[in-house]
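I have a structure here, written as structure tokens, and I will follow up with some questions on it.
Of the protein chains in this complex, one is absent; all others appear in place.
We just call them A, B, C and D in the order they show up, numbering each chain from 1.
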Amino acid sequence: MTARTRSFNEVLLSVENISLSFGGVKALSDISFDIAKGEIRAIIGPNGAGKSSMLNCINGFYHPQEGAITYKGVRRSQMRPHEAAEQGIARTFQNIALFRGMSTLDNIMTGRNLRMKTGLFWQALHVGPAAREEIEHRQAVEKIIDFLEIQHIRKVPVGQLPYGLQKRVELGRALAAQPELLLLDEPMAGMNIEEKQDMCRFVLDVNDEFGTTICLIEHDMGVVMDISDRVVVLDYGKKIGDGVPDEIKNNQAVIDAYLGVSH
Amino acid sequence: QNEQFIPGLVYRTGAYAPNGIPFADGVRDYITMLNERDGGINGVKITFEECETGYATDRGVECYERLKGKGPTGAAYFSPLSTGITFALTEKAPGDKVPLITMGYGRSESRDGAVFEWNFPLLGTYWTAANVAVQHIAKEIGGLDKLKGKKIALLYHDSPYGKEPIAALEAMSKKYGFEFLPIPVPAPGSEQKSQWLQIRQQRPDYVLLWGWGVMNSAAVTEAGNVNYPRDKMIGVWWSGAEPDVVPAGDKGAGYKALMLQHPAGKSAVYADLEKYVIGPGKSLAKPDEIGSVLYNRGLINSMLGTESIRTAMAKFGNKPMTGEQVRWGIEHLDLTADRIKQLGFEGMIGPIKVSCSDHEGTRLSRVHQWDGKKWNVISDWYTADDSILAPMVKETAAKYATEKKITPRDCSKES
Amino acid sequence: MSVTTPAPAAAANVIDVASIEVIYNHVILVLKGVSLTVPEGSIVALLGANGAGKSTTLKSISNLLLAERGEVTKGQIHCRGERVDGLSPNDLVKRGVIQVMEGRHCFGHLTVEENLLTGAFIHGGKRRQIADDLEKVYHYFPRLKVRRASQAGYTSGGEQQMTAIGRALMSRPNTILLDEPSMGLAPQLVEEIFEIVKNLNEQEKVSILLAEQNTNVALRYAHYGYILENGRVVLDGDAASLRENEDVKEFYLGIGGEGRRSFRDVKHYRRRKRWL
Amino acid sequence: MGFFLEVLIGGLLAGVLYSLVALGFVLIFKASGVFNFAQGAMVLTAALALVRTLDIAQKEWHWPFWLALVAGFLFAAFVMAIIAWASERLVLRKLVNQEGIILFMATIGMTFFIEGLAQTVFGADVYPLNIGLPKEPIFILESVFDGGILVNELDIWAAVIAGLLVAGLALFFQRTRIGRALRAVADDHAAAQSVGIPLNQIWFIVWLVAGLVALAAGAVWGSKLGVQFSLTLLALKALPVLILGGFTSVPGAIIGGLIIGAGEKLAEVFLGPMMGGGIEIWFAYVLALLFLLVRPQGLFGERIIERV
Partner (left out) sequence: MFYREAGQFKVSYAADQAVFPIAQDRIAMLALLLIAFLVVPFVASEYVYRAVLIPVVILSLAAIGLNVLMGYCGQVSLGSGAFMAVGAYAAYNFAIRLPFLNPFVCILLGGFVAAGVGIAFGVPSLRIKGFYLACATLAAQFFADWAFLRIKWFTNYTPSGSINAPPLEILGVDLSSPTANYIVCLVFTVVLAIATKNIVRGHIGRQWMAIRDMDIAAEIIGVQPMYAKLTAFAVSSFLIGVAGGLWAFVYLGSWEPAAFSIDRSFQLMFMIIIGGLGSILGSVLGAAFIVLLPIFLNQALPPFGALFGWRISTATVSHFEAMIFGALIIFFLIVEPHGLARLWSVAKEKLRLWPFPH
């Protein structure tokens, strides 16, 4: 159970002194950390610690009251979520946010939306550029479908899929965007070991093969400690730990606040 | 098949049903009576079918399309029972060769038979009505010259129907120097609070009411609510029946309306109606409908239609008439006082003679007043002033003709 | 499927499911003859991969299937010897059988506390009892007490999960159908939840049917387990024996021959073990 | 100035009358997430049942007015109970957990059915309704303004009734166990079932209460306009009130009614003549729309939860 030690030097994204509160609730207070290009970064913490809120800040859905986020060297203030997507940030959601009425294939195709450019006119004719574009992207998507082993549910409306498969489709949708930074919010919740193993494999492969930087929230410590390069620990809005898995495992504050027992 | 088909466009449901039902029953009962008593017209049995339009133009068109080809010779004529539907059908009737009898409604300029070959606004148009109403006001205040400086409001159903009199009223306001104030009421007209607040502020000397269905009773009620004197209100003949005042309760007393010649009550024809239709339970009408204003009007509508067919048969033979033949029949309809008496309609309508150049046939009207219980006739006959109306008709009809590329018939050549 | 005549339901079993078949939307056959029993006072775990039909089984017991256009077309369900597959969900709750649905399903516009109080709906006006129960739930989940006045729709995933479980406890059930209680909960909370379950089971004699992916924990606390695959029960036995079963070890507990393997080291996709 | 006040007061009172109809919508929406299009038809049916019983009891059975009145209200309430029972049993129960739009459509189906049935049974005529509410116009402040300010006594009574209903219902929703359960049902049918809330009973109760509110609205509006078909169209007048106040807020229905009523009447009377008249209906909607742009959930509606 040793984490591999890799070294990263280029910072892809850095979060500086972010504070976010909702009415009286302080979801995040003065959080700073960075994500290096190519690493797998985990965020852990007890329920309600502000992990999901952190991801929401990164991709522009929440606007922190204080602090700033620098992504690819650009400091940015307020931005709309779709702008984040345009800059190469894709994500999955804790409460599955698939498009329930659409098939698996269409859901994943939607992930490639940003890369599809033909206008209404060609779309209406569905010949020439529109058809070519559609086929081209379909090929890319089929690769992802193969990769995630979900061929058999290609045409099934996702609303009918069991929970675990929905999570997988969601990952597929995020991958389809070929993001530089992939944010995963509890991708393995509701899966059994076997499925988690598969999921880990996918995550690692994405990271290795495409060099995608990954930021991951997960409550299964086995998973987190095994596959992540560095871990941030949040506790009710505050950062209580940041480091490689081995450090975290033995950090007393983290054990008290979150792990309960040492893993 | 020796059958003459007559369609009936009716509305027995919806916001206009209170007025639509008695009319439809009258139409139907007269025809039933002819069938029961005479076996139809000159031995040709009449088949009759209703179609519900709900006073909606598109459903009216649908009904027209559905029924126009029915029966061995197609529909004899249509009575659209709505000015809006009349407008739509005016475009279609010439192609299908079906005449439209729009008794007391429809396009006012369609009285010009040279251009509107297929339209017959028998007994009166809204321009006629507007003119008569102004004449009556003048009489009440002591002469046409007294109209100057007076203010007359028109509270109208916001549809082709309600707009129809505006042109005539504008013309008269110019001529007589009264101020004309049109106030639209959106369909169906059950809510008129703001309109009546406006009336209360503007204080017109008279309010003309061009409403239909629930709009009429609502108007009378609201007038009561703002204390507008009911006897300064004059309704068109479609706003002067029992359903228009009864729901207003005692607030309706004093309200006046034009008559399409006929009053409420029972004329001689009721004897046969009782005997052949109502007695044997063949009527759909409720007891209190019988003899009411709109029921009578329905009877007259059917009477004029069937008499036209009879006229046509006199020329073309006793067999089912085609639309074209019926059209000829209407255009040559000539009911003398004697004939009307014979038909049992004495006191209901006066003589009427239709011709190519005059598809209206007569321009007479009276005024009646609701006393809280019943309608009482309170005026003599007025004849519409053709010196105002005729040029308007001519001009508007000519405009329509050029627009539609119609070459008007030469009426002097028609026999 | 051959229709097996159901054994007369033993009264000692709280829940008795006899070869049920479930169809969604009139065409999708999901359960193909599942039978299981939950003896009075026991904890029974329902294990299986995604899509095996665990949630469907629970929903057919609690009769929540109808709301998803699913239908039990064959088989019978008994609760304490009484046939229940025609009852409405609230009848079952009145009989003390309550389900905690998968995916939280909190009432988003209600506050956390109001959510909890809806759980006590069947207890009507017993104010004292409800106040006590509320305290108990807050005692189990202190985090909820902190967030009691926030709209549930805006609480975190884990907080919602706690709310959903707490809400069910408020009805004072004698049987709980728990669908993936550990999902989205922090590790120490997972342990706590199961401690609570154990507690309820031992002290208040509550019977529990539990669908769970976290096989490890589930088999530690359960007395008996069923493994479901593709709409059929493929293996059942008491928890201890299941824990020792080689296949279960490998595929559900992640312990290969040589102990727990790192997630990073699972190198290639393996053909899965399938019992069918 | 006098006239302005008169229009304003008239508008406010008219608005309260719309609230009475809007209230029925709010109840059902708040309690089950169903946008009940049939509310207008229920108003009509209640009024028809009331007026017919009243007429028959007085004219044919020669009962005294007050007895007939009681009988009329009882019978109308009974009819509303039947409608509530039937909608639960035959419609809602079968559509548990469906999307809002589907339920909405189903209530449109119910509208047709109820309208057809009511007119078959009670006829399509206009029936004047007199339940003893005073109808005479009164003029206030005659000393201050020339001609005084016209208000209608009936409107004032209606406003009182509406106010009482709103107060009662608002308390009911916020304070009671049933109220809480109703809001839970509106959020998530399946979850509500799972915690033992008896959807069937809840729906019956809510529809019954909405039916009784419809009866109140029908009695007032029927006294005003006479009982006839176009009462169903009141639904369309109530919608802007509803969206402005928020679908889920009982007090919102009243405030919305006041704003819409005053706004549309003032607009019609003062702007209307310049624009050719007839602007009040769209003005009401545009007014509501403007408010929505600022608060998308209406003035008092529950915040729309936007989360991922």
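Quick notes
Criterion: a residue touches a chain if its C-beta (ideal position, glycine included) is under 8 Å from a C-beta of that chain, and two chains touch if they have at least 3 such contacts.
All values derive from a computational prediction rather than experimental measurement.
Of the chains displayed, those contacted by the omitted chain across the entire assembly are A, B, C, D. Of the options A:A85, A:L171 or A:I193, the residue whose C-beta touches the omitted chain is A:A85. Looking at B:G71, B:P99, B:P160 or B:P247, the residue that reaches the missing chain in the full complex is B:P160. Seen from subunit B, the chain kept out of the figure touches residues 10, 12-13, 17, 21, 24, 50-52, 54, 56-58, 61-62, 65-66, 69, 83-84, 87-88, 90-92, 95, 107, 158-160, 163-164, 166-167, 184, 186-187, 284, 396, 403-404. Those residues of subunit A that touch the chain absent from the view are 59-61, 80-82, 84-86, 90-91, 93, 97-102, 106, 109-114, 116, 118, 120, 123-126, 130-131, 133-135, 137-139, 142, 173-174, 177.
Interface residues of subunit C facing the missing partner chain: 23, 25-27, 29.
Heads up, the rule we're going with is that only the chains that are shown with their structure count from here on.
Subunit B and subunit D have centres, each the mean of its CA atoms, that are 37 Å apart.
Among all residues of subunit D, those that touch two or more other chains are 307. Touching pairs of chains, sorted by label, consist of A-C, A-D, B-D, C-D. Touching subunit A in their complex are the following residues of subunit C: 24, 28, 47-52, 55, 102-104, 143, 147, 150, 154-159, 161-162, 180, 183-191, 213-216, 251-254, 260, 262-264, 266-269, 272.
Subunit D meets subunit C in the complex at residues 96-97, 177, 180-181, 183-184, 186-200, 248, 302-303, 305, 307. Interface residues of subunit C facing subunit D in the complex, by the touch rule stated above, are 62, 64, 66-68, 88-90, 92-94, 98-101, 105-110, 114-115, 117-119, 121-122, 124-125, 151, 153-154, 167-168, 171.
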